[in-house]
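Each remark here refers to the structure printed beneath this line.
Here the complex is missing a single protein chain, while all its other protein chains stay put.
When the chains are written out, they are named A, B and C in that same order, and each has its own residue count from 1.
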Amino acid sequence: MFDVMTVRADFPILERETRPGVPLVYLDSAASSQKPYQVIEAMDDYYRRYHSNVHRGIHELSEAATFAYEGARVRVARFINAPESDQVIYVRNATEGINLVAYSWGRSNIGAGDEILLTEMEHHANLVPWQILAEEKGATIRYLPFNENGTLDLAALPALLTERTKVFSFTAMSNVFGTVTPLRTLIDAAHSAGAIAVVDAAQCVAHLPVDVQELNCDFLVFSGHKMCGPTGIGILYGRRSLLEAMPPFLGGGDMIRRVTLEGSSWNDLPWKFEAGTPSIADAIGLGVAVDYLTGLGMEAVHEHEQFIVNYALEALSEVEGVRLLGPPATQRGGVAAFTLSGIHPHDIAQILDEEGIAIRAGHHCAMPLHQKLQIPASARASFYMYTTIEEVDKLVEGLARTKRIFRT
Amino acid sequence: MFDVMTVRADFPILERETRPGVPLVYLDSAASSQKPYQVIEAMDDYYRRYHSNVHRGIHELSEAATFAYEGARVRVARFINAPESDQVIYVRNATEGINLVAYSWGRSNIGAGDEILLTEMEHHANLVPWQILAEEKGATIRYLPFNENGTLDLAALPALLTERTKVFSFTAMSNVFGTVTPLRTLIDAAHSAGAIAVVDAAQCVAHLPVDVQELNCDFLVFSGHKMCGPTGIGILYGRRSLLEAMPPFLGGGDMIRRVTLEGSSWNDLPWKFEAGTPSIADAIGLGVAVDYLTGLGMEAVHEHEQFIVNYALEALSEVEGVRLLGPPATQRGGVAAFTLSGIHPHDIAQILDEEGIAIRAGHHCAMPLHQKLQIPASARASFYMYTTIEEVDKLVEGLARTKRIFRT
Amino acid sequence: MSSDLYREQIIDLYENPLNFGELDPCDFSYEEDNPLCGDVVRLDVRLDSNRRIADVRWRGEGCAISQASASLLTEEIKGMTLEEVKAFSKERLLELIGVPLSMARVKCALLSLKVLKAGAYGIPSPGEMRGEDD
Partner (left out) sequence: MSSDLYREQIIDLYENPLNFGELDPCDFSYEEDNPLCGDVVRLDVRLDSNRRIADVRWRGEGCAISQASASLLTEEIKGMTLEEVKAFSKERLLELIGVPLSMARVKCALLSLKVLKAGAYGIPSPGEMRGEDD
């Protein structure tokens, strides 16, 4: 049985006070989640007991490090149900994953006149790499609009997905609206049009069960640090036939089979895409994070977040002046972004911080979304399996205090 | 005063036994160094007390994380005497640093017929990115040869550095020969020919004092994990005028100033080159590693390694059948690569491992170097400030045992 | 209702800004935003015959800190010479604001000063160099 207080006990940081008597209320998990001690200790243990460079080392430590590093890959593969673990490529974060696709697949598959389809609610990570690619190749980017309630305008899709569309890349969960997008529908539509489907699952893998085979996506990216794992590690999952056909991205050690002064040949998957000494400790930490999530059960995590976000949306909607962004709780993950009339989100975040409440304020790396809403910024509270109802109550009280300070 | 036993007490892993009664003898620091507890604890502390995403967060944790993350950059900048800390760019490792230069500077400055000058003793990290670039652009790569003793053939340099040469990229210390290359000479030669100078300092920054202003190099890269820091973090230092003129490499959050659906503009240095959530913990760990090295004094570290490598070269040269690769101790860092007649390096490493002695066997990511020497592989013992004379003795005893097992 | 950062003065200035509006004609006018925050400030400045600031008005939107800062800055620089304006230090403005600011908020606080300096340096005068930037 999922018990939030038991879960919280795993997260050392949640015991802390931001100043004497003021406990931390961490409502910024969409930016980065906190880490259970299991993950922290696994990395600590690695450095204290068996750190070494991986691959090809014949000594004990290198064996142990390689075993743990590659073992983590197998666990991640299982977590997203990848057909084989060599389709799971370690990158720094979701951002690098998308860039890898844009550089390696993109540079060899996108030409002048081709179209790239994105949505208007993408994170910059899923906008800028494609803009750079399109500019370089003379391709055109089109955007699937979102509706007023923060859901995608699916009616507009057929006209935007044409035979010129080579790739459709979209978020699985908006980091502002919290909208969970209809992945199967979008992926199938892409395929019908002959395009590949790239899923930005940075906000999704952490919060929902994900099965890449069931989704039938071509690429899927996510970041370890948003799912109880460390910073510095993320995942690119790819369809085997695409990964095999792609040229390497970064060159260097480990990604080669043979190097001569005249030229080089490439290693097998996944190493073809992993040049240089990898983030070994972080990969090991991610493996433990995945075990941790599996232990809780992604269904249970999701259910708890639904419970919290439902409560939060209701409580927030009762605060006068609050404008909630995004769809009803049933269509979203644990994210609640809002504005408060007459008070800039920065000021909200700052005043909440005085009470130990951590939320995010700004454009959350989704400027075009905010431009369309014609707001310079928003405030965002985001939740995870360790968030409690009491914390949401504190947020609401904090907003009341903010309004009193601002005399609104 | 530098005392190796005091230093060793800082490294938890050095207390360990690889099996009961067999203490670890770690002679593989050129592949990756071990970490002092100060570094390990700093990362642990980060995750337990103040993990949060960096930049633009208005709450306490984000402030603290940003402060530590950016503070580490300042310390690294000071360590290599960079004019300003915004010329210090966080990357995953030296490999990514060179790729960043090859992609961003290279794609906009190298054209058909241009020449790239490397040396024959480069690590794959400083070969493959340039090969990929040259192939894409129709440029030509030339190689400065090395002499039999593993030093660079400087006499060949004038003929190779021509007005067609756009970049000269070379190692500051060979990871096989251990050769310390004459950096100022090479950099000045590059500049006289109108080329930029890129220094692969992966083996150097960890072991020798480095001053980028004195060197006057254009780019310099290194990895945290080889210098007491964690995996997952490395540094690209660059000349301001070049960095400012370069297009971004990876696109995404943090590296932008403004994003619209029509296009984007870029953030200031260093963030223009840091897309997405960075390796925050690892950067913080690197900052502590740099403090640790500064505390010991790089001169003292270097002196100790000289002492050890000198002793090791002498002891190894007395083992019958050993062929040492590379120059005399005075011209090299703490690396001793060798072959043993009639016994493959793999077998050497394996037998040494039974005694807890960790060395590396293979081509050490320098295949062309081994091709030129016409050996398939070599064995390599490498040293750091925590290596003792007794460990070198164990290596020599281990080689004697290896020979007895192989009846040579 | 106490806050470390949001003293009465800041809130007062946010509600009732000083020198808010436009100047037409003016000697220089400059606008900049902080795209990461969405703060934007525009300054119109009129000089007298001694190249002193005769009048100044600002418009903009953003957080209370950036807006209060614009009020305080414009109030302070009246009567200053262009050279004094160019020498106006960040520290001085932060002192005027008088509340402890975190790194992230210093940017907000200094936006109006950045705009002012960019405008002032835009006015050509003999032997002028590119100014300190942010």
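What we mean here is this: a contact is a pair of C-beta atoms (placed from the backbone, for glycine too) under 8 Å apart; a residue touches a chain by one contact, two chains touch by 3 or more.
Nothing here was measured: the structure is a model prediction, and the numbers come from that model.
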Omitted chain's touching partners, listed by label: A, B
Options B:Gly150, B:Gly178, B:Gly251 or B:Gly362, residue touching the unrepresented chain: B:Gly362
Candidate in contact with the missing chain, chosen from A:Val7, A:Met43, A:Ile58 or A:Val76: A:Ile58
Per the touch definition above, residue among B:Ala31, B:Leu144, B:Ile351 or B:Leu395 touching the missing chain: B:Ile351
Touching residue (missing chain; options B:Gly263, B:Gly321 or B:Pro376): B:Pro376
Chain not shown, touching residues in chain A: 56-58, 62-63, 66-67, 257-258
Where the unshown chain meets chain B, residue by residue: 343-347, 350-351, 354, 362-363, 367, 370, 375-377, 401, 404-407
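Note that in this section only the chains that are shown with their structure count from here on.
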Label of the chain whose CA centroid is most distant from the centroid of chain B: C
Centroid distance [mean C-alpha coordinates] between chain C and chain A, Å: 38
Length of the line joining the C-alpha centres of chain A and chain B, rounded to whole Å: 31
Centre-to-centre distance between chain C and chain B (centres being mean Cα positions), rounded to whole Å: 46
Residues of chain C touching at least two other chains: 35-37, 105
Sequence positions of chain B contacting 2 or more other chains: 56-58, 62, 258
